Structure formats: C-alpha cells, structure tokens
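In what follows, a single structure is set out as structure tokens and then discussed.
Complex shown without one protein chain; remaining protein chains in place.
So that you can tell them apart, the chains are marked A, B and C in the order they are listed, and the count of residues begins at 1 in each.
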Amino acid sequence: NAADKKVLAFVVNGASDFWKIAEAGVKKAQGELPNYNLQLKYPEQAAAAVQQRMMDDLVAAGAAGIMVSAVDPKNQVEHLNKIASQTLLFTTDSDAPNSKRIAYIGSSNVDLGKDAGKLMLKALPNGGKCVGFVGLPGADNARERIEGVKETIKGSKVELVDVRGDEIDQTRAKRNVEDILAAMPDVSCLVGFYSYNTPRIYEVLKEAGKLGKIQIIGFDEDPITLGGVKEGAIAGTVVQQPFEWGYQGMKLMAKYIEGDKSGVPANGIIIVPGKVIDKSNVDDFMGSMKAMLKK
Amino acid sequence: MNKKDLSLLVLILVVGAVVAFINPRFLYVGNLSNTLNQVGMFGIFSIAEAFVIIIGGIELSVGSVIALLGVLFIDLIVNHDVNWMVAFAAIIASGLVIGLVHGALVTRMHIQPFVVTLCGLLIYRGAARYYTEDATAGFGFGASFPTLEWLTAGRTNLLGFPVPHSLVALIVVAAIAWVLLHRSVFGRYLYAVGKNEEAARYSGIRSERVMVSAYVICGGLTAFAAILFAMYTRSISPAVHGSFYELYAIAAAVLGGCSLRGGEGSIVGVVLGTVLLQVLQNLVNLLGIPSSLNFAVMGAVILIGVLADQYLVQRRQRVSTAKGRTQASLAAAPLEG
Amino acid sequence: MNKKDLSLLVLILVVGAVVAFINPRFLYVGNLSNTLNQVGMFGIFSIAEAFVIIIGGIELSVGSVIALLGVLFIDLIVNHDVNWMVAFAAIIASGLVIGLVHGALVTRMHIQPFVVTLCGLLIYRGAARYYTEDATAGFGFGASFPTLEWLTAGRTNLLGFPVPHSLVALIVVAAIAWVLLHRSVFGRYLYAVGKNEEAARYSGIRSERVMVSAYVICGGLTAFAAILFAMYTRSISPAVHGSFYELYAIAAAVLGGCSLRGGEGSIVGVVLGTVLLQVLQNLVNLLGIPSSLNFAVMGAVILIGVLADQYLVQRRQRVSTAKGRTQASLAAAPLEG
C-alpha cells in the first residue's frame, strides 16, 4: 500500500535538466528502497518563499525525510531548522552549514569555479579578455563559481571583465552573447556559468563563424555542450554529479531513518567532486550519461 | 455578503472538502495555520490592489515594490542598525510616497495607469537588484529581533489553534478597508470615480484626489505586506522575490468580483479570492500533484469555478423573464434608456 | 503616421543617437541585424496582442502559449519525425484553436478576458512543463533542418546588410495587419467593437464574431512567433521560456498608442513600440550597464518618453484653442447620448 510507505522528498530549487539527472539517481535508489516512496519536487518558482511553503506542506503531509537544494541557504537557516525539528533534513547542491541539517551531500561551487579557471588558463596561454554569462548573477552558486574562477586566474593575463545575467530567459541569454560580440570585438573567451548558457554561446559563435577563434568554457552537461567539446569547439566543461547526490543521498537518508548513522561524517559534509570534461574523456562521459538516464 | 462572494465561498468549501477527503492532513491544525499565514500576507496586498482596481486603475508594480521595500527594510535594521520601529515607519512612508507618485503621474500627467505601474515594475525591481548588487539580502544566522519577529511572523495560540499574526493583520486591514469602502463617504467616492469619472466630477467629487488616495492606500498597504514577506522569508533575492505577485493580486481581486473597468468589487470577495488561491497552492503540494502542474491546477480550478458560476447565472436568467442578451449588454456597455 | 507614432519614432531616434554616440558599435551592421532579428520575433506577437487590445480585451497567455507551442513544435519534428511543414501547420492550427477557445469563453460565457487568459497563462505553462516533465526540449547536437532553419532563423544579404528573416516575417505580418486594421471593413469593426460594443451591435455588426476573430488572429500569430522563438533558442526550458512576454507585448502595444479601454491603436505604433523595447535591451549590453539594471533602464526610458510626449501634448493644447478636458473626459467616460 503506497500510502503506508514512508515518503522521502528531494526538493530542488527550480526546474531544470540538471535535476533530471538527480532524478535518475533517485529512481535508482527507489529501485533499491522498496519500502519508501521517493519523490522529486520542483517548486514552481525559484524563490525561497515558494520553496519554504512547499517544505511546510511536505511536513504537513507527513514526509519522513527531506533533502533540499535550498534556494537561499544562508538566509533560510531558521526555516531549515524548523523543518529539521520536524523531520529528517539533508541539504544538497548548496549547503547551509549553520543549520541543524543532518548532512550535506553535493559539490563545492568554489571548487567547480576553480576547475573552470584552470580550463581558461589552459585555453588562453597568452591571456585574454573573458566574459561570463549566467542566469542569476546574484544566486549563491553563480557567485561561488565566479569567485572560484577569479581566484584561479588572479595574477595571470586572463581577465574576467564582465558577467551578463539573463533571468534564465534563453532568448535573452542568446541575445546577450550576440550583444557582447558586437560590443567587445577583442573578447577572446566566453564562459557559460549555467547549463544553458554554454549551448547559446556555441550557437552564436557558430552563426557568426567564430568557432575556434573565441574559446568557450562551460559548466554542466547539456548535450550541445558535450557535442561542442567533442567537436573541439568548446575547450571543456565542468560537470557535477547530481546522479550521485540523488542516489547516495536517498539511500543515506533511508539508512539514517533506520538507525544506521555511520554514513554521515562528523562535520556532516559529503563532497561529491566535480569532473572536468574535455576532448579526451568526453566520449566516455557521454556513454555513462546515456546509461544513467536510460533507467 | 453578496451573491458573487457566496458562490466563491461555496467554491472554496467544495475544493477544501475534496482535498480533505483525499488527504485528511489538509485539516491538520499545522497545515491550516500555515495556509492562513499565507492568506494573511497575500491578502493584504490583494486588498491594496483592489483599491486601485475599484477606481478603474491598475497597479502592476506590487511585486517589485515588495522586493525593493523588503530589501530596504532588511538592510536598514540589519546593516544600518536602525531601530525596527523607525525602519517600519520609514518603509510604510516610502510605500505611501510610491503610491503618491503613481497617482500623480496618472492624474496630473494623464499617463495610463498601466504604463505608469509597468515602468514602476521595471524600475523598482532594477533598483532592488542594483542596491544589493543582485545579492540576497537577509538576516544571516542568529540575527534576532524578537519583538519584531513575534509581531510579524509569530503565532498566538487561540483555543489550541496557532493564529498567525499576519492573519490578524489581514483581519484588521480588511475590517478597516470594509468600513472605508462599503460604509464611508470616501468609499462612495471611490466607486463613483471608478464607474464614471466625469459624472463624479460633476457631482463635486474631487476625482483626482480620490484617485491619488487610492494609489497612496495601495502603496502603504503594499509596503506593509513587503515587511511581512521580508520577515517570513527572512531573506530576499531581489531578482525573484515577489515576482508575479501583481498577477496574484489582480487575480484575487478579479475573482473577488472586481471589474477591471472599475467601480466594482467587495472586500469580502477579495479576501475569499486570496483564500481560494492559497488553498489551491496548498492542494497541489498536499495531494502530491507534480509541481509542474501547480499552475495548471490553479488555472483549471479558477476557470471551472468561474464557468460554473456563469452557467448558474445564465440559467437563473433564462428562467426569469430577462433574457441573456441584457446581461451581455450590461457587461459590455452601460445601460441605455 | 499619426502624431503619436511620430513622437515614438523621435524617441527611438534620440535614444539610438545617444547610444551610437557613446558606443558607435551600436550602428555596426552585425549589431543592427541582431537587434532587428529580435524586433522581428517580438513584433509579431506584439501585433497579435494589439488585435485583442483594440477590441477592448487582453491576452495574458502569450508567453505561456509561446512556451507550450514551442515545446510541441520541437517535440514533433525532433522526436516524432514529423515533416516540418506539417508540424508548422499543426502548430499554427493549435494557436488558432487556442484563440477560438479564448474568444468563445469571453463572448459566449461572458467571462472577463483577464480571467480567461490568466487561466490560459497558468494552464498552458503547466501543460508545457508537464509534457516535458520539466525537462528542456531542444534540438540535440548537430540536429539539422536546413530549410526550416534558413527560413525562420536565417538571414539574407541585401546590399551588404544581413536582413533577418524574422524581420521579413514581421514586415509581411505588419503590412497585412495594417491593411486589415486601417483599410478594411473588418478593421473598422474591430475599432467599433472596441470602442462601444453595444452601439456596434445596434449597427448590425456581429460583435461577438468580430471579438472571436480578434482572439483567433492573436492565437495564430502567437503560434507563428512561438515557432520563430523555438528556432532561435533551439532549446526551451518550459518553466521559463517566454515568461513575462505578455508584459512585453502589452507594453509594446500600449507604447504604440493602444488603449487598454479598447478602440485605439495603430500597427505602425506597435512596431515602433517593439523597436524601442529592443533598442533598450541592446543598449544595456552595449553600454556595459550591469544586467541588474536592464529592467530599470527600460522602465526609466519608457517613463521619460511618455512623460515628455505628454508634456508636449499638454503644452500644445494650452496653446491651441482645443481644450484639455476633451482629452480627459474622452478617456474617462464612454460615449453618451
């Protein structure tokens, strides 16, 4: 009887393909946890208030555990504590270390940014001007990635001169790339900080006939990004492993509920490192992705 | 309570009963209290919107004002150590000023309210984002303003039910607004100006003043809501905080019987409209409907409700001597003699 | 071109000149061509919106329709291997049906257009998200439909200027719409119904049909725009694609002289309104203004433009014999007998 099963919810911070991969992980975990009802929840808007509301409702509906990618972890602490007092709470994607969450499972955005920074240094041995593109420049993940990049390229001749935001509107994302090409003829490298930014960069450069002349560095594993990497037009992309978050996280929660707390380290932080995908390993990666999403 | 409000209430009860039947947790004290907390916050700015809609205007900047004033409020008390009562007063005053500016642009410069407030929507949002450099404004961990928190986001136990203070605030605001709109001279003037500004002027009503007052009231109430939201989320990402809230507000007002042509609407209706919208939100989460369908469910229930209401109205009319055509012409154009 | 359109054109030229002065790259062929490409796409659905606004309605579901139909279009040709011409026709047909349903709900069931299309906004967005399970719908890497791509997103060199085909589409659509609105009997009826529906009915105009047609035209054009957008971004995240575009459309229409009370507006104005909005977007990126100020700049320029225009109008009126009251009273009250 489905109603009697304990509910474990994975609450994400907004709809995107990225979470599809996590969902695949959750599904895999579901296969191994027949006594639980695992759900992946998308708030209808990427706003803290909406997400809080959703978690309140989940608690009201009797969820046994919640794993959340908090929209705004720094300031949601109090609310997270409230949830943690009523049910088992994990964080993922971006941590809230000061809260009473039991564990964090995810990557470190600063580290991911550093990886991207290294890619930039490698792609531009003689230095150059770079412009970044991102959905919400103020969001924590964007800030941390940018911080990581800046830290790595500090002191080199590579410069990140501007980061353009687009409110997650892809039309504007593409438009921003077009405008930057028009405004800055001497730009030598474009960085897509959100998953959909890199494909838009790739398309604009392709239409302008500038593939190969301007370097592209990306984040995440959009199919077009991977295609570009394979083709050599994109220097490389830094990916996270949301599949593992979903899979490991759910299993860990179930274990924890059943009383086995050994999987959670003392500081509660479980980092799943990111991966740098370039021409050398892109085929392997694409293969494993396909395998993951098939389930 | 008029017929329109009544049928809205029936719709809410039906939806509530269905939800409670499928998932009895809907009726749990905690859940009801949470929902009512939301009703409190959303209701206040929906009433604000109703004032402007009644005079035949529209206010699209509600969401952006909530973001901008929320950011300012948090900044004042967290970063500038301003006493919260002073900050509270300053924010309400800013809301009133925003309303005054909108009203002046509409009445003095004769710019369409839609244009004025659309520009407001864009400008305030931009200002909020620029002010924080797109970063989130928040209380940070451990920051604590016990009195303020208790007043705005706290709950008081009443016969075992934790009554959210935002609901108390809504009840007070609604009661005052009700008296103002439905019993006072000023309310009469609001409706008169909304129905026929020219005729109102010929009756000695200073229609421009009345219109400006409506925008000012709207601004003030929105500022109040902004503080409640800021204290609820305790953090504001200026890029998204409160976005689309103007649509919520207008939807609640329209559901509650306001006509965008002005001159119509009741406070009870607006509050019920807010309740319906919030129950629908609650429903999606409680029934485990995929979140992607959240909006769709909301739209579908509203549409079905309005359609059912309209169907009943039309049937009643067909039964009585009046014919359907009359209704159509009433809705579309003023009666003629 | 009437006076209102002219002052809008002046505003565009002034803004353009200022931008070109600060950053001459504004005038580069590539940049102009990019901007005109955007104008093409945004212009088409703004004209769609104008049709509905002219009959005194409103269409809020534009953005959601663009998301839903875009997703369906990509899905049809990418995943179901439907011939693109068939898919094209199917999408346009869906747009027309959506318009028909909206029109029928407004005229037959007498539901306020705001409510109908707000529900549309919610339902179509939800449907798009549910259909793809919130995943992005897109052309995979290397997927290629050369003819379709060339037709919708390509550019043709004309005297060294790469003319985007979306602009060509807009020009064709605008020309037909212009003839229809300003020279045909049907256009007359649209204006008449928008101004005074009852009087139109007394004149033997089938006002319901006219209203439904406006919604149908709007639906069809929006569907066309949806295809252009899908081919431009080549990938659609259903949760956000096209969101807020209804505000763009309404803003363009209102800037272009449409009144939300119906019965007013010109096609030239709407196109100019679109141009202004797109130039403003371009300006933010070209002048290196922080993206967070994008909206604020847009709002501020619109407001200043409208204010300047209004100021000039008022001065002209004070100078000429015409009386200011005409303006105000005409706007406020329906015709009288």
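Going forward, contacts are C-beta pairs under 8 Å (C-beta built on N, C-alpha and C of every residue); 3 or more make two chains touch, one makes a residue touch a chain.
In this section, contacts and distances are computed from a predicted model.
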| request: Among "Tryptophan synthase alpha chain", "Putative molybdopterin converting factor,subunit 1", "Sugar ABC transporter ATP-binding protein" or "Dihydroorotate oxidase B electron transfer subunit", go ahead and choose the protein name stored in UniProt for the chain not displayed. | output: "Sugar ABC transporter ATP-binding protein"
| task | Just list which of the chains on display the missing one touches. | result | B, C
| Of B:Asp5, B:Glu49, B:Asp134 or B:Glu198, the residue in touch with the unshown chain | B:Glu198
| request: Check the options C:Trp150, C:Tyr202 or C:Tyr311 and report the residue that touches the missing chain. | output: C:Tyr202
| field | Absent chain, residues of chain C that touch it | value | 179-180, 183-186, 188-189, 191-192, 194-196, 198-206, 263-264, 321-323, 325-326, 329-330, 333-337
| query | Of the residues in chain B, which ones touch the absent chain? | reply | 179, 183-185, 188-189, 191-192, 195-196, 198-206, 263, 320-323, 325, 330, 334-337
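We adopt the following convention: only the chains that are shown with their structure count from here on.
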| field | Length of the line joining the C-alpha centres of chain A and chain C, rounded to whole Å | value | 34
| Multi-chain contact sites of chain A, meaning residues that touch two or more partners | 15, 42, 44, 137-138, 165, 167
| field | Contacts with 2+ other chains: residues of chain B | value | 129, 133-134, 238-239, 290, 292, 294-295
| task | Using the touch rule from the top, collect the residues of chain C that touch chain B in their complex. | result | 60, 105, 109-112, 114-116, 118-123, 125-127, 129-130, 133-134, 196-199, 201, 238-239, 247, 250-251, 254-255, 259-260, 290, 292-300, 302-303, 306-307, 310-311, 314, 327-329, 331-334, 337
| query | Hey, which residues of chain A end up touching chain B in the complex? | reply | 15, 39, 41-49, 52-54, 56-62, 71-72, 74-79, 98-99, 136-140, 143, 165, 167
| message | Applying the document's contact rule, which stretches of chain B touch chain A when the two form their complex? | response | 23, 25, 28, 30-31, 34, 38, 129, 132-136, 138-142, 229, 232-241, 243-244, 281-282, 285-286, 288, 290-292, 294-295
